[in-house]
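Note that this complex is displayed minus one protein chain, with the remaining chains in position.
Presenting chain A:
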Amino acid sequence: MASDSSPANFNNGPSSPDGSFSSPIPNTSSPAHRRRRGRRQAPTPSSAAATPPPNPSRFANSGSTPTPSRSTKRGRRPDTSPTPAAAATPSSTDDFPPPSSDGGDDMEEATPTFVWGTNISVQDVKNAIQMFIKHFRDAQELSNDIYGEGKYTRMIHRVLEVEGEWIDVDAHDVFNYDSDLYNKMMRYPLEVLAIFDIVLMDIVSLINPLFDKHVQVRIHNLKSSTSMRNLNPSDIEKMVSLKGMVIRCSSIIPEIREAVFRCIVCGYHSDPIVVDRGRITEPTACLKQECMAKNSMTLVHNRCRFADKQIVRLQETPDEIPEGGTPHTVSLLMHDKLVDAGKPGDRVEVTGIYRAMSVRVGPTQRTTYIDCLHIKKNDKSRMTAEDPMEVDKGSQRVDDDVQFDEEKVEELKELSKQPDIYEKLTRSLAPNIWELDDVKKGLLCQLFGGNALVLPSGASFRGDINILLVGDPGTSKSQLLQYIHKLAPRGIYTSGRGSSAVGLTAYVAKDPETGETVLESGALVLSDRGICCIDEFDKMSDNARSMLHEVMEQQTVSIAKAGIIASLNARTSVLACANPSGSRYNPRLSVIDNIHLPPTLLSRFDLIYLILDKADEQTDRRLAKHIVSLHFEDTEIAEHDVIDLATLTAYVSYARKNIHPKLSDEAAEELTRGYVEMRKRGNFPGSSKKVITATPRQIESLIRLSEALARIRFSEWVEMRDVTEAFRLLEVAMQQSATDHSTGTIDMDLITTGVSASERMRRESVLSAARNIIMDKLQLGGPSVRLLELLEELKKQSSGSEIHLHDLRTAVATLASEGFVVLHGDSVKRI
């Protein structure tokens, strides 16, 4: 049986002579098609490129030597495409003046060339492209100078000067100028781009006839980008743009572009034969008239021309993967300059033509790839290089790198206009942790951050807000931390117990292979411009904690060891949480006593929240209700009006990137007034000694907080209400953490020194009382008195205030250090 004996033939049968590049959309009959195939090829004589010959066969003859079968096929083509010329002209031509007279007349006479199978006239497209290049103006150019050269004309000049090989064309520009051309380009990219190239070469040869490099057009920034998942058969041969992550790059494959053959009989060298549809047609016989030897031609490798080619695999980014799916991948074909443009791990946005190719594995299957035209690297991290926290403007890149498309930005802006956006964001932050609204507000401020500032003098003020959460176990501190870690643009989550000083900052290691000392970054350096979440802050070793001093105020990490002296940036916000030193918070002790943290470090936190588990029936009932509803309402818990995580992330990063609020005059006024007020408050009646309620660090915190609050509203100005809210936040945080439990006033001394002013005053009064009693009762060098007796005496004298034995003991100890008394066990003796 014939079919039996020739399986291979059968398999090959369907794959047309087009070979691997068979495409469902018919090829063009216009020369454009050939040009496209040879698009990446050698500098073709510009004259050939400049005027597309009306007769396809002429071009075919000049280009290469087609096999007879091919030429007949070509000859047949125009017959099979009897596109009526009348129907051809797209409406858009009306908008344009007639083409320039040179050669234009030629065209009119000849039958108009159409893109095969369509009613797109090559000439129309050509004109449209010419118009676009010549007359396109940027919006800003339009307003400035109408008579100057257009954006792309300038670009062509520049390319010629630097001998570049391509021109980047923004598809938005094309759309804005001529949406019809844009649509054609999207639908028939192969053909339109080929024409584009021809037009470009026309212009290039007009400007500099001697320029022999082939300039290509590279389209980027399409109006819409597809998701990898949504690529479907209808996208084949269309221009697409998609985002993804490079996961694999093949080695560079040299691909033959032009082949030269030599006759082994007579030594005749053939003209270079260009690749046609992925194939080189090997001459079957020597072309020299005298020789004509059959099958004598052999390839001369070192006279052939090769181009670089690379196959890159692109994979979906995690955010595009639906639930229960695995990431999709797509192959990219990179040519020439695009080779090695992306490395594995890069997030890129590519623009290219989606193509299908038959495979030998199965004749009916098609493998697909994207013929890559343009590749743009996106930043790896979610936070971009031009972060507002970044102070030195020098490194800012001015050019595109738009991270958010307009739609998204509009959406976010719309969101920011809602009057209750602040409340809404608070609600959306860790929605499954309720209450703690003020804590969440503080965390929100931390996420948005304030503005960093560098004075010309070199002094710098950080914009990062540091927060410490102290609280009872089981009050979902860690969950908050985890949540922020997930949300933060960049962040490291560490646990205090497992972190060492070097692990947090940076350490010097010896490279095992080269023996060189290298600097390895620790968590804080790695979370530069992000949030470093440190759980179990209290369990951290003192050594490790002391490293934080520098980070939290100067925002750098300095290393001086093993021959390396370096200062690394660590512009990170610290979010720490700690347990009280006992298992529970002891409200009778101060914060310092509750958490064994050095006051120096503590004062570097802008906000210190106490999350206490109060035995409150109301809260317990809410908890019970919540859990019962979790279990019994099979429908989702109605999360009223909550912004989802993705939007929240986008909102935060957009605000951080684009909003830089400044203090308005009235806000500055309010800040000053409020600060003075705060300091005044320490001046409570009946006390001669002032209690310091606020320190300069607090005013910095206030500024940061109000900036963050303005940023939440996408407002460029810090307004009165921001300042008021900042004061409220600080007060809420401080009332919990800096309350002097004996007086009930805010007392920053509690944090900065660990002893409250009133406590200090009390101690002093005890001291002086004790001194008086001893002066009265004890003789110099007389018999000793027991402490308990002294206490009785003291209580008799100062009725009203309660004095404990240990208060007295401290007082006596102080007296002893003065050399006033000696203390032997329980007995006091005056000397």
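Throughout what follows, contacts are C-beta pairs under 8 Å (C-beta built on N, C-alpha and C of every residue); 3 or more make two chains touch, one makes a residue touch a chain; residues count from 1.
Here is the rule we go by: contacts and distances are computed from a predicted model.
**Q** Of the candidate names "Glucosidase 2 subunit beta", "YEATS domain-containing protein", "Mini-chromosome maintenance complex-binding protein" or "Haloacid dehalogenase-like hydrolase domain-containing protein 2", which one corresponds to the UniProt protein name of the undepicted chain?
**A** "Mini-chromosome maintenance complex-binding protein"
**Q** Touching the absent chain in the whole complex: find that residue among A:S296, A:Q315 or A:S527.
**A** The one listed residue touching the chain not shown is A:Q315.
**Q** Touching the left-out chain: which of A:P233, A:G267 or A:G582?
**A** Missing-chain contact among the listed residues: A:P233.
**Q** In the complete assembly, which of A:S224, A:Q365, A:S567 or A:S768 touches the absent chain?
**A** Touching the chain that is not displayed is residue A:Q365.
**Q** In the whole complex, not just what's shown, which of A:L206, A:I252, A:A560 or A:L623 touches the removed chain?
**A** Reading the full complex, the residue touching the unseen chain is A:L623.
**Q** So one chain is hidden, and I want to know which residue out of A:P209, A:G267 or A:P344 touches that hidden chain in the complete assembly.
**A** Of the candidates A:P209, A:G267 or A:P344, A:P344 is in touch with the missing chain.
**Q** If you put the missing chain back, which residues of chain A would it touch?
**A** Chain A touches the missing chain through residues 1-4, 7-8, 10-11, 13-14, 16, 18, 20, 22-26, 117, 229, 231-233, 236, 245, 247-248, 250, 253, 311, 313, 315, 317-318, 321-329, 331, 344-345, 356-369, 431-432, 474, 613, 615, 617, 620-621, 623-628, 630-632, 634, 636-637.
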